[in-house]
Structures are given as structure tokens and as C-alpha cells.
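A quick write-up on the structure given underneath.
For this view, one protein chain was removed and the others were kept in their places.
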Amino acid sequence: MPVVNERFEPLIVAFCCNWCSYAGADLAGISRMSYASNVRIIRVPCSSRVNPGFIIRAFQRGADGVLVAGCHPGDCHYHSGNFFTRRRLTVLKQMIEYLGIEPQRFQVRWISGSEGAKFAMVMNSVAEEIRLLGPNRKLRDVR
Amino acid sequence: MKKVAKTKLAELFSAMAAWGKLYVPAVSDGIVNFVPWQEGLTVALTALNVLVPPKKFFFPQTETVLSYEMGEDLQLEDFACRAGERAILFAARPCDVASFAMMDKVYLDEPLDEAYRRRRENTTVIALGCSEPDEACFCRSFDIDATKAPGADVLAIDIGQELVLVAQTEKGERLISVLNGLLSEATSGDENRVKDEQEKNEGRYVTSVNLRGMMEKLDGMFAADYWEQLYKRCIGCGTCTFLCPTCHCFDLQEYAAGRRGERIRCWDACMFADFTQMAGGHNPRPSQKERVRQRFMHKLNYFPHQHGDYACVGCGRCVRKCPVNLDILEVIQEVGGAVDGL
Amino acid sequence: MKITTDKVNSNLVREVEEVSGQKVSACFQCGKCSGGCPVVLTMDVLPHQVLRYAQLGLVDELLHCKTLWICASCQTCDSRCPRNVDIPKVIEALRLLVLRNKGGNYLHPNDLSEKVRRNAPQQGLVSAFRKFAK
Amino acid sequence: MKRIGVFICWCGSNIAGTVDIDKVAAAAGTMNGVVYVDQNKYTCSEIGQAMIKDAIKEYKLDRVVIAACSPRMHENTFRKTVESAGLNPYYLEIANIREQCSWVHKDKEAGTAKAISLIRTAVAKAAMNEALFAVEMPITRRALVIGGGIAGIQAALDIADTGFEVDLVEREPSLGGRMAQLDKTFPTLDCSACILTPKMVDVAQHEKIRLFTYAEVEKVEGYLGNFTVTIRHRARSVDLQKCTGCGECLAKCPAKVASEFEEGLVQRRAIYTPFPQAVPNKPAIDRAHCRFFTTGKCKVCQKVCPADAIDYEMEDRLLTNGYGAIVVATGFDTHKLNDYGEYAYGKHPDVLTSLEFERLLNASGPTGGKILRPSDGKAPKTVAFIQCVGSRDKAKGNSYCAKICCMYTAKHAILLSEKVPGSKAFVFYIDVRTAGKDYEEFYTRAYEECGASYIKGNVSKVFPEGEKLLVRGVDVLSGALVELLVDMVVLAVSVDARADAKELAKKLAVTVNEHKFFTEAHPKLRPVDTQTAGIFLAGVCQGPKDIPETVAQASAAAVKVAAIFSKQSLLSNPTVAEVEQKLCSGDMSCMAVCPYGAISEQVVEERRGREMVTRKIARVNVALCQGCGACTVACRPGAINLKGFTNQQILAEVDAICL
Partner (left out) sequence: MAAVIGWRKKDFWWQSPVVFLEDPAAAHRLVWDPFTVYSPVKFLLEWQASCAAKVGIFVKGCDSRGINRLLQDKRLERERVVVYGVPCGGKADAEKIRASFPAKGIKDVTLLGEQLVLTVGDREVRVAAEAYLLDKCLTCRHPNPVVYDKLLWEEVLPRQRADESRFARVQAVASLATEERFFYWQRQFERCIRCFACRNTCPACNCRVCIFDQAEPRWLGKANDPADTLNYHIIRAFHVAGRCFECGECERICPAGVPLQELNRKLIKDINEAYGDYEAGLDATDQPPLGTYRGEDPAGFDES
């Protein structure tokens, strides 16, 4: 569990959809905003590409938080992708909360290609929330 | 022969726990399992078969065999030498104890399994005789006496208010001597009660099987169409194999993470679809028929040919827990052995 | 009136923004506030100039001008400002900066004429002293 | 084992500034499968790319990881580099250590650690990259242009001139759009109709262009090269073949309606052509106001029509057609002034919007080109022009500057001085912006030669004072109050995006910003493209701009369309879904979630034991599949995988991150 200058630094895996949130991330960069460096972004074509297996795998391998970011409903480059994401990840999120995982651990946010500021804000707020929660001990592989 | 009052068992356990890691049967959510003893834990003395047989102490469901790290050079670390902390297994049933002997034939024979050997050596087994066998128990048919446990270090017999303890091996002696302060000498009356228990045990069985010539009969039955109609209802789950005290198959898995990782040994089940799945996609046992045949042929034919006795101790777990009631009793009966009492 | 480096660097802008909660730097001098202010004729420094002085750090001129005490906070200018700057709040902040100094009170009881003291509605007096005195 | 080459870019100091490149290079060297690490100040430059090509050949690399800027920036560039060195372009993986690392993390230590992690992730994925081959797809070499203003007209003409067919769809009964309403255009004072009408006629007569007026886009499906668009041809109630445009019906129609084209200054009939030079110059019946359609009695136009062209039974027709590319040129609306009571618009007839004033200037306008006060019909001696009405207003208008108002107000001032001798124009402004060729000189002419007087100070209130108007403001420069008594007030209203822009954007699956202007792919580098390949933008629908820029954009969009059509065939995106027969159970849950209907059932024959059996599995039509990946999650056993973003690759990325 990485502790940098005595403060717990969480590791957060973010699945960003190529057309909106990944573009938002780039825009945050172009506008030289700064946000927590705990996040690692994986580019997926659409948020509907994110398989719950990836999310649970990330937690199992030691991620302290997982974020899935997609286009706002109706903006999806593939028309209906994020509508399926919304149903799937709502069911998944409520299930793992029911199993006793803190709600903030796994988050889903809609961030469009022109919301660079929002992207930076979301990254900071997720990193902070997870930092308060402390390291992920419940889903982490013991090995 | 020593004895201890049941009321003083808690003290006995804490003494044992001081000497070595103590495992006792306990109930959680209606299921009995061997768990590490802690203060205040109620021990399930009357429960017959724990869910997961005590084979798990010598042949754990998941154990790390070795770990490696690729720095400048490869550091390898063998985990076998770490196994075998001193432990005490309390209230193992005679059928499970008999299964240790069977498992020893596999893992203590060439090639010797070091981790298994160390665990066997450093664990003192206290067997507990069965006073009330279940309807599905048929250990008798494998000439296992539920009130005697020759393989155990200490035999305990429940004579009502007290437990009579008989050290049967040198390891057992050592444990009894350590606990001597808490034990009292068994009176001749106690001995009679033990003998009487051992005689009465014979009549308490409802089920037994006739194994005469079972192995020979199966020699010619590999291609029999009996298997064809038997296998259809098997759903290929691992319940029977994982719960069977004598099943000892395993699989090796790699848990790699970048430049370091671990090799894990974990139970595998011949009933699983991918048990004999070859790399190229070929599977010598393509359908459930071959797998069901394999399971019973191994227990009643291959193992006896190789090691002398049947790979079954009649504990009844597969009879009770199989979702589709496909168990060894049925096979023995239909292959030719008589199953009296039913 | 001269804009010098120390005036520009004075932290008046930050102080005004802090007290008023308004972004003084947002004003781009469109003049709409001054155009519509009902009492602008009597002001020496027009509302948009108040913002300009504040931006340029002209401290003394601002704190000594009459405008601060004339503005009645009627919010006409605020309702039309295209930059969402609440000018009455800025002027209120400037008033506070004056009033908070020692002896900064702008109105003393004995300034009031006898007639005012006797006839002025009590509420008028109370609000006058709340606005013009500590 | 893969032979992976890692190339780390400095990007000048953009990356090197907050990431310790040497430390990252050292770490990259230790990663599984990496056999070569190198760094370069500008990897995307000529020398940078050459370095990569040499390294590939020299070290026989079979995978390449480039740690530089966002893949959305130079992925194609680097794919071509890798391809020219003999590797499959999809053996490349890019680690985004600029936009998503060095630019957003000031702390060098954290930035370096993150860069290493991002490279490790890219290496893990690159190790599993398979060779992918684009599939050739047929192109429908016909373009669709939505919107018949100058932007749409120019785009349609340019595309048609390159020899490809164009369908031009215009919602109004005639071409022309906003520009048709103008009198003169800045800075040359060309007469708008003189330069627009010929182009409209060209469109009507161009054999490659099919013109659909009084029609709207109903539904859009498909993708680059293969769009399927359904167009609603609204019932015009006039048979275009028969009608000769004689205009008999226009005179006789009893129903009168405020004319949108004339900004409501005068009325038109229920059966109308928007303006005299309309193309097609044939009327349409406005069914909402036509007596026959509202009360069931009338049919005057049918009686008087010499060509028997009136047909009340005409229905809306939905026609579907295939297109290879779409150009959006839907123009703009003027800002509604109901939040701007302070200017007394609507309370006094002589307070006009700039577009209404433009109609007064127009010879075919309500006053025949003479500037007359709507109240008493006299020529106004003094006119106040108020700028930035609804623009540059975060509080209750548009936060942006509408770009064209300063110039057209200068034009109005000049034309006022010409048309009404001895008149005087006062222009209340915040800043005058003349950022075009000859714009400043045009503005100088307004106040030097034509006597316009520019007052820096936004008008605070306009009071009707008898028949005149009192304009109250302040001259910010002199600090003096301003109170002018004028004969007319003209408000330079802001430019708004079309009210229904969002609905059209949804149909096209493109996005709009918070002001409802269409979002371009990249503000600087790809201003006419959208995020969706094959859909282009031209004109004010993408943001406020003047006619020269609109025409330039229209021609740019045309060239983009022509570029697509000129190719033999289109290379489809190779990152499409793929079904593994062995794993597919044929439950077709993938088909249910595919937005493009790219998955269908297919019968396969396979050996089972000794005999051959047939069963149904899923099949992906690579031409239709756009690679979104929704099916890969709907498919529980993972039988359908997405090439380029396979389950194995993403799991490897997750593992690499969590190392």
C-alpha cells in the first residue's frame, strides 16, 4: 500500500470512453488544469465496453478505487452505449454496496468532451474520497 | 487410559492451544467445519461429518508451492519447508482418520510430498469415536470400526459425562503427558463402558455394502454401457470430490504479477469439464460419462490395484451432499455388491 | 491622480473582492451601470469608475469620494451588469473599509439638524447609522 | 516473447518539464518484453519518426510503444510511421504521458511515477496487440447538405463541381437563408442579393444537385460512407411541376400572416414565396394559417391558378436515401429580447432589431429600401445603434461575442448617412471589433466620412419620449452622462444557435456545446470536422462568423467530402467485434445491444463426436460494426471480443496498473 510522505496515496483505475471522457481528460491537460495523480486512465471505445469483470479484477489486483466515465446520456457516439452502461453499472454498484463495499469505492460519472474542468474536479474528488476511505482491504487479493 | 470431564473441556482446549494450533469442529450458520479454536467457542461434539474433511490440514485446498522474483537474477523460494507448524486436530471421526492412511499412500510414497509429510508429522490427531452413526454412514463395510481409530495418535471415547482418552502413538503419549495435569486416571468402570461402547457399535449401522469381488468385477467394465445410463444426471460439480476425504487430485496455477509471482497448488475435481482439458483443445474425457466412470473406477478399481484397498472410507458425505444423489452406494450395488439394509 | 506601481500592487482589489465577495476584475467597463444609476448626477466618481479605480488600486481617491455615501443600493445597476458584478456590494465593501478605520464614522449624531432629529422616522435614523457609522 | 521498443518523447519541455525522462527510460528498460528504449525531443517530427523506423529495423522490434501526447492527437501519424517500417499499424500502442500526466501533475516525482505506470500499461497492452487489417467498404458517392443558406449553397456547389451528387435539404420554401434577408454586405457593400441569387440559381440548375425545399431531416443511421437518411418532404400543397410561378394566387389569398422573412414588419399571404428572388420561385401554402386548412372553406388559390397546380390532398412524404457524407449548414437565429426590457423593444415601434433595420434598407423590403420610422413613416434624423444586445452578457444573455455586430452596425451607419442625408448615427459600444481584411478601414469610414459618432458606454435604458426616444447611458471615456433624444433605436441583437440544434445533433449523434453550437472535432486543427467521421460543419451552426468565413468553411467542408468520395473504397475501422465459434452458445444476447444491427444469426456445421451437426451462432458484419464493444459485455462467456480492445488486453492493462 503506497504511502508517500506519510500520507496514504490511493491507486485509482479509471475507464474513460474515447469520445467523451478521454477527450475531457485531454482537454483538462490542454487547459493545464491540475488534478490528483493517483488516477490511471484506461481508454475504451465506449463506456459500454467496460465489463464488470474488469472492475472486480482491478479491485482484486489492489486498486483502491475504480471510476467508469462515459458520455452524458444521449451524447454517446454509438447512440445507445451509455444507456446500457447505466443499467449494468447501477446493478453492479448496488450489488457490491450490498456486499459491504463502501459506496465511494466504485463510481460512475458522465463527463463530456468539453468538460475539462469537470474532469479535473471529478478526479480530485474521487481521489480525496478514496483517500479518506483508506486502502482497499475487502476485495484485494491476499497474494 | 485417561479421562476428562466434559465440563473441564474448555480448560483442556486452552491448554492444548498453548501447546500447538488447535482445530476443533464448530457450527456456523448450520454448517460444521474444522476451525481454529478460540476462547468461548462451542465445540460440536455430536456432529458427525464436518463439511470439509480434515484432509484439508495435510492437503490444503489452496497452498503456495513456491514463489519467484526476477531481479538481476531469479530468486526462487520453496514454501514446502515452511509447512508443518505444530497443530492438534481434535475430534476427527474414525472414517476421516482412516482416510489419512489412504492419503499417506499417495503423498508419502515416491515422489514424497515434503509439505504433506511435515504437516502429518507435526499434527497430533485426536480421534473421537462415533456413538450414533448416521443412516448414510457405511464405514463398517470398509472394516473401519467407528469406536476404534488405529491411525489416530489419541482415541477419545464419549462415555456420557466424560471423555476417555487413550494414547495410541508416541506422539499421543507426549500430548497426554503435556495435558496430564488436567486428566485423571480412568477407572475400571470407565474401561468397561468403553468396551461396551465398542461392542454396541456393530449394531448401530443401517447401511452397509458388500464389496466382495468389486475390484475384479470392475476390471471388465470399462466399456460397459452401465456408465451410459448412470452418468446422465451428473451435473459435473465438484461437491463429491471436494468433500470426499480420500480425493487427492490437484492442479497447479500461476499467479503472476509483473516480474514476481507464485505457483499455487489447489484442489481439482475429475468431475470438472476442464480437468483433462489439453492445451491444444483436445479433451480425452469429452463428456460427463468418461468423468463419472473415471471417478468410480479410480476409487473401486484403479486405487485398490495400486495400493491394496478401496479409496473410500464410507463417511457418507457424497451420499448426503450430491445434488442429484449419484453416489458410490448406488454404483457398488448396481455393479454387483449387495447393499443390505435398504 | 496617477497610477503608480505601489498603488497597482496594493492589495485593495483582493481586499475589496474578499469583503464584497464580488470579482471586481470581471468588470470590462461597459458603462451600463453608470448609465442607469438614478443618483449618478450627484456622484463625483461614477459607478463604473469606482470599479476601474478599484481594479487599478487607486485607494485614497476611492475611500475619499462622495459616491460611497450616495449609493442607495437600489440594485438597478446590478440587475443590468452583463458581468454579474454586484456593484452595490462593492461600494458597501468600500464603505466598510472606511468605517472600520479608527474614527472612520461618516455620520455623527450631532451632525443631524434639530428638525431631522425630531421629525425623521426612527427607522430612517437607525438604518442611516447602521450604514454610515460603525 | 515479444520484442517491444519504447520511445519516450520530450515534447520540447511539455513532458520533460514535469517528468524525469531518464528515470522513466530506465524503468521502461526493465519491463517484460521491452528490448529497446529510446527518447527524443520531438518524436512526432521527421527525425523522431525516422529514429523509430531505424530502431524497428535494427532491433527487429515487433511491437512499438510511444510515450508521448494523446493518441487522439498523433495515433494516425505514428501508425503510418510504424507501417512504413514494415510493421502492422496496430502493433503500436501510445501512452498518454502529456495531456494526462505531465500537463496535469506539477509534482515531478508523482508525474514520473505515473508516466512509468502508464508506459507499463501500454507495454502490457502492446504485448497482446494483434495485427489488424482494415476492410475495404463501398462508398455511396452522394453528399447530403442540411440547410440552404450561403453555407449550404456554397458547400453543395463545391461538392457538385467536383463531380459528385449532392442532395440539398432546406426547411423553408426557398433557398437563401439569413443572407437573403440582407441588403448590403460588409466590408465591400456588395448588394447581398446580387452575389447570392446567382449562386441560388446555380444550385437549382446544377445537374448534380437535387434541391429539396420545404423538407427536413427525419432520421439518420449508418456511418462514414454508408449513411441512410430519411427526409420528411413537408406537404407544400403546390405541385412544383405544374406551377409556373406566375404569382396569381399570391395576390388573391385572403389570409394574412406576419412575414418571417420580413421579420414581421409586413405581412404575407397564407400561400407565399418568402421573397421575390426565391429559388424555387414557387409558393407554398402555410397550412397553419390557410383558411381552407383552418376553417375548411376558401380554395381561392385553386380557383385562380391557371396551371391547376394547387393540391390540398398532398401529404408529407418520407423518403430514405443513402449518403456518403453529411454537411451541416443550418445557420442561426437572432437572440430573443424578452429579457431586455430596458431597451423598450416591443414597447415602441421605432425600436428595431438590426435584422429589421436591414429589411428597411433592402430594396425589396417593406419600405422599398427607404429608411422610414415604422411609427410615422418619416425618415429618422437621428438613430441610436446599441451594440452587444444579448452578447458578452454572462448574466442574462450569451456569454460570447457574436463577432459580426460591430461590422454590420458600421455598415448600417454608412448606409444611413447615404440614404438619409443630414442624418446622424450614434453608436453605443463596449469595444469595436474589426478583425477582418479591410474591416478597420470600413469602420474608420463610418465615423470619419459618414459622421457616425461612437460613444463607449452601454446604454442603460431607453425611454419612449413622445414620438422620439430618450437614450440614457454614460460615456465611459469622458465619464459624462449621455442622454440623447433620437428618432430610432437599432439593437445589434446577438447570434443564437438554432433552437432545435440539439435535436438535429441527437439524430446525427454529434454533440453541441452549452450554447447549442455544434462541437467541432478540434477547435484549431479540425474546425469543419465533427467527432463523427463523415459529418462536417459549415457556417454559423458551428459558432458566430461572418460570410467570408462561412463560405471558406463551406468550401473546406466540400473538399473534405470530396476527399472521401475520391477514394476507391473506404478502409473500415478494423477494431471491430469478432465471434469465437467454439465459445458462442448462440443465445444472441449480443444482437440485442448492438446499436448498428451489425450482428446476425448464422448457421454453422461442426463435428460432434462422429457425426456433423448444425447450430446457430452470432456473426459480425464488419462493414456495419463500429467497434463500441457493448456486445462484449452482453456476451457472458466472452465469445465475442473486440479487436484492438480485447478482454485479454484490457485485463493486462488493469494488471499492469495494479502492479
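Going in written order, the chains are labelled A, B, C and D, and every chain counts its residues from 1.
Quick note on the criterion: a contact is a pair of C-beta atoms (placed from the backbone, for glycine too) under 8 Å apart; a residue touches a chain by one contact, two chains touch by 3 or more.
Just so you know, these numbers come straight off a predicted model, no measurement behind them.
Among the displayed chains, contact with the absent chain in the complete complex occurs for A, B, D. In the complete complex, the hidden chain is touched by one of D:Leu250, D:Met588, D:Ala623 or D:Leu659, namely D:Met588. Contact with the undisplayed chain is limited, among B:Val43, B:Ile126, B:Leu218 or B:Leu329, to B:Leu329. Counting the whole complex, the residues of subunit D in touch with the unshown chain are 582-589, 592-593, 608, 613, 616, 634, 636-639, 647-648, 651. By the touch definition given at the top, subunit B reaches the unshown chain through residues 28-31, 33, 51-52, 61-62, 134-136, 206-207, 229, 232-233, 235-239, 242-243, 251, 253, 255, 264, 266-269, 272-274, 277, 288, 319, 321, 323-326, 329-330, 333, 339, 342.
Mapped onto subunit A, the interface with the missing chain covers residues 52-53, 56-57, 59-60, 73-74, 80, 83-84, 86-102, 107-110, 138-143.
Keep in mind that, in the parts below, only the chains that are shown with their structure count from here on.
More C-beta pairs touch across one of C-D and A-D than the other; that pair is A-D. One inter-chain figure worth recording: subunit A and subunit D are separated by 31 Å, centre to centre, where each centre is the mean of the chain's CA atoms. In subunit A, the residues that touch at least two other chains are 61. Along subunit D, residues 655 each make contact with two or more other chains. Interface residues of subunit D, counted against subunit B in their complex, comprise 30, 32, 120, 582, 609, 655-656, 659. Subunit D makes touch with subunit C in their complex at residues 342, 388, 392-395, 397, 430-431, 456-461, 472-476, 479, 481-482. Partner subunit D is touched in their complex by these residues of subunit A: 4, 11, 13, 18-20, 22-23, 25-26, 28-30, 32-35, 37, 40-46, 48-54, 57-58, 61-63, 71, 74-81, 84, 88, 112-114, 120.
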